[in-house]
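I'd like to ask you about the structure that follows.
With one protein chain withheld, the remaining protein chains of the complex are depicted in position.
Order of writing sets the labels: A, B and C. Residues in every chain begin at 1.
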Amino acid sequence: MTEPVLEVRGLGRRFGGLQAVADLSFSVPAGVIKAVIGPNGAGKTTLFNLVSGYALPDTGSVRFRGAEVRGLPAHELAGRGMARTFQQIQLVPGMSVLENVLTGRHRHTRAGFLASMLRLPATVRESRTARERCLETLAFLGLADLADAEAVSLAYGQQRLVELARALVCEPALLLLDEPAAGLNMRETEDLAGTIGRINATGLTVLLVEHDMGLVMNISHEILVLGAGRRIAEGDPRAIQRNPDVIRIYLGEEDADTPDPARKTV
Amino acid sequence: MAARGRGFGFTAGLAAAIVLVQIAASSAHKVFYLTQLTMAAYAMLVVLGLALLMGYAGQASMGQAGFFAIGGYVAAFLTTFNLGPRRDTLLVSLLAHAHLLVTRPDGSGGSVTHVQPWAAALFAITLAAAIAWLIAGPVFRLRGHYLAMATLGFGIIVHRIFLGSSYFGAADGISDVPALALLPGFAITGRAASRVSNYYAAWGLVLLTLWMLTNLIGSRIGRALRAIHGSENAAAAVGIPIARFKTQVFVLAAVLAAVAGVLLTHYNGGIGPSDASVMKSVRYVAIVAVGGMANLRGALAMGTVLTFLSLRGYFGSFDDLVFGGILLAMMLFAPEGLVGGAIWRRLRSMFSGKRRGDDRTGA
Amino acid sequence: MSSDILLQFCVAGVTYGIIYGVVAIGFTIIYNTTGIINFAQGEFLMIGGMTAVTLHQHAPLPVAILGAVVITMLVGAAIEVLFIRWLDRPSVLRMIIITIGVSIVIREIALHLWDEKSHALPHFTGNSVSALTVAGAKISPQVLWVIGVCGAMVLLLSLFFRATPLGRQMRACASNRDAARLCGINARNMVTLSFVLSAGMGALAGCVVSPITYVQYDSGAGLAIKGFTAAILGGLGSTAGAAAGGLILGLLESFGVWLLPAAYKDAVAIAVMLGVLFLRPSGIFGSAEAARLREY
Partner (left out) sequence: MMRKVTILSVCAALLAALPAAAAETIKIGAILAVTGPAAFLGAPESKTLEMLAAQVNAAGGIKGMKVELVIKDSAGDAEKALSLAKQLVEEDKVFAVLGPSTSGESMKIKQYMDENATLLLSCAAAESITTPIMKWVFKTPQNDANAARWIFTDMKKKGLKKIGVLASNSGFGKAGQAQLEKLAPEFGIEIAISETYAKDEVDLDAVVTKLKAKDVQAVVNWSIEPAQAKVPVSIRKMGWNVPIYQSHGFGNIKYADACGPASEGILFPAGRLLVVDVLPDTHPQKALLMKYKKDYEEATKEAPSTFGGHAYDAFTLLAKAIEVGGLDKEKARAALEGLTGFVGTAGIFNFSATDHNGLGMDAFELLTVNKNCKFVLAQ
């Protein structure tokens, strides 16, 4: 049994009076798709931010690929192979799709200020290979023909894909997707499910936060259910669907989610 | 890549224009026009650096004249301050042994012994870079207005120090700065004899800088900087070390300003506190803004025209008024600048009701 | 160093401080409703002072001052309507540059409208040399006028913001523009109003301080920088912070003069201010979250 890609132990963070995440422990084994679900305000996004270095945990430990990474800045974690997308899409205005994705190659390219200013042959070669890699990924996601469009002018669903592409070209060991289906229509959501599946098939481990039960249930191998920052349940989709606590907190919540891809809360 | 293609095209066109102007001026026996064009060129070095820092990396600096002044004043001081009387002090004798001292006659029959101009220039630029590097750390923990205040404050401090210290000539500044000999037979000086060569030197430097910065913007670094500007979250998510890049680009801009300061000081044979004033810093920011923030060429084009006309006293006592007016008009109606047709795209998007990229100039 | 000398430094510092504080509060009013730092704030003082001086040649002092305040308020409104109102979510940097442009243009127009000379209103009570003795230190009655008028202004403002519906609406906009809009508050008009208010404040301040500081076409920029420094030092957004920031800055300058060559007065004061900023990136009384939220 190889070591899990991500291992979280006793993680906790409070904002003022609110205990957003409390004594949370779980692990993400290599190669799986793991989903974190829970009603609004359950602390899913906070958990993501704690894990990916966008917020500092008060307590607990985060081990990534066998090393303690708690409290490391986000760019450091990215450098160690953790890539993420955002709930509110974070694309750079004024840059084309390709340029946006190219930023994802940052940690795989070397050229510094001077080399870049002088366009040294090595730099040119490096950037050429980077472009090729990015174009491949764009093709893989079916965005090839949009490469030169301005990213922020694309349709919402396509912008999400661009973010995904940017994360993929980082060649991460762990891919964090923060509500990847938010704001997508049914078709797009189904396509996304397929895409995530294909990505995972390449051996990439995926951890996602998602509201869309349909998506979660049909793609994820493991599911972690949060409620008020604590773990309610953890297990494979079938087990979760039967778990009484899960059913209670969801039915307890006014806008309950049923395992039906047609309905979703955003 | 597209950026490169355009970059070359523009650079080539600019080079042609530079030669064209010189030929036109010489053949029309109006070489003197090159004076203000040369001075404008050096100002453009500051502007290009600031455009990179402000327009692409999105970090406003309201104290760029400070770095210009550090370069100019330090070079001027080292090349005019007479070390003759201090010959026996350790530092001076060391300099002497390193052949870093020269002696020249001063105005009043005596002679001054001072540091080699090129050595002084190198020192001045290095010093500016070091200062930039030192303050970058704390400065870039600040954002928005706080960042503006910090850089503004830096500019004011530099100005007051030069204005207050008699070593730097207080209100009179420093004059009688010697020529800066770079190659045998070529020196940076305002003398009419070497006007054409200096014109080419200045604009050659501008061309080189433009080319290098265009490369930089098209490179991974440039993308990283723009990513930092557009979304620091996104930048961090792909592993871009934001703090380090902000520092590096800040230092780069400071170095360009200092280089301009050194060369223009030698060209003018002096420098005064007005070159370090807040108003100068504001002017640099304004030129970048008028050029369209993230638009090196726009800044270069608009900046050259405005600086040239202003230096020629074209606007008389309405100089600042014209300047402020243009600045306002541009910021209101074409925040992305006239050059590069950004304004047309903007107008279209206005009519189509969208206002995307309205905040492209955001800090 | 005898105690009354020391006290005299304090008095001087407080005098500067009050004046900077008023400008800083002017900044704060606009900043709170718009998130904009109006670099033309100093120009409001200049316009107020110059207009009052001009009017005073034909009218008694109170009338002149009133007229100056009204005219400056109109200018403030005009600025907002012409340059701010119709911009769609402009960025911090763009707003900084626009307001700087406005201040340059106003200054140059003032130069050609009036002249390059420096003017001053007569001292409200007594003359330039009349002074009250407080524990050995001398205070010009004009300083008391400044303190009194500015104090009254701040009081009335806070009353206005708390007690009147209009003031509450403005505060609503301050805390959350969109929410305010949803509650049917016309946020744009609130912005205009904030410009009018701070223009009026600036003008009145410009009038009371002019006997001490004098006023000329270019005296706005200097005051604006000092006021901005004070506002930042106090932590943007808090009126009390602005006032405190002003006082701190003033005392810094005055004691800076005592301890070091007066030539480096500003350098010292600003260096200290930067030091504070580096330790507390959102000013002494400002909260980091607030700062972050505002900038983006």
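One rule holds in what follows: contacts are C-beta pairs under 8 Å (C-beta built on N, C-alpha and C of every residue); 3 or more make two chains touch, one makes a residue touch a chain.
Just so it is clear, the structure is predicted and the values come from calculations on it, not from any experiment.
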Displayed chains contacted by the hidden chain, counting the whole assembly: B, C
Specify the residue from the set B:78, B:301 or B:328 that touches the hidden chain. B:301
Identify the residue among B:93, B:126, B:175 or B:194 that touches the chain left out of the display. B:175
Need a quick check: the contact residues on subunit B for the chain that isn't drawn. 10, 13-14, 17, 20-21, 24-25, 28, 30, 32-33, 35-37, 39, 107-109, 163-164, 166, 170-173, 175-176, 190-192, 264, 268-275, 297-298, 300-301, 304-305, 308, 310-313, 316-317, 319-320, 338-340
Touching the hidden chain in the full complex, which residues of subunit C are there? Just list them. 1-2, 5, 8-9, 11-13, 15-16, 19, 108, 111, 115-118, 120, 123, 127-131, 133, 138, 140, 209, 212-214, 216, 218-219, 222, 253-254, 257-258, 261-263, 265-266
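By definition in this document, only the chains that are shown with their structure count from here on.
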What are the chains that subunit A and subunit B both touch? none
Argmin over chains of |mean CA - global mean CA| returns B
Distance between subunit A and subunit C based on Cα centroids, please, to the nearest Å. 48
Multi-partner residues of subunit C (at least 2 other chains): none
Multi-partner residues of subunit A (at least 2 other chains): none
Residues of subunit A that touch subunit B when the two form their complex: 52-54, 73-76, 78-79, 83-84, 86, 90-95, 99, 102-107, 109, 111-113, 116-119, 123, 126-127, 130-131, 152-153, 166-167, 170
In the complex, subunit B residues that touch subunit A: 1, 4, 212-213, 215-216, 219-224, 226-227, 229-231, 233-242, 248, 252, 294, 356-357, 359-360
Where on subunit B does subunit C make contact in their complex? 54, 58, 60, 138, 141-146, 148-150, 152-154, 156-157, 160-161, 163-165, 278-279, 282, 285-286, 289, 293, 317-318, 320-321, 323-325, 327-328, 331-332, 335, 355, 358-359, 361-363
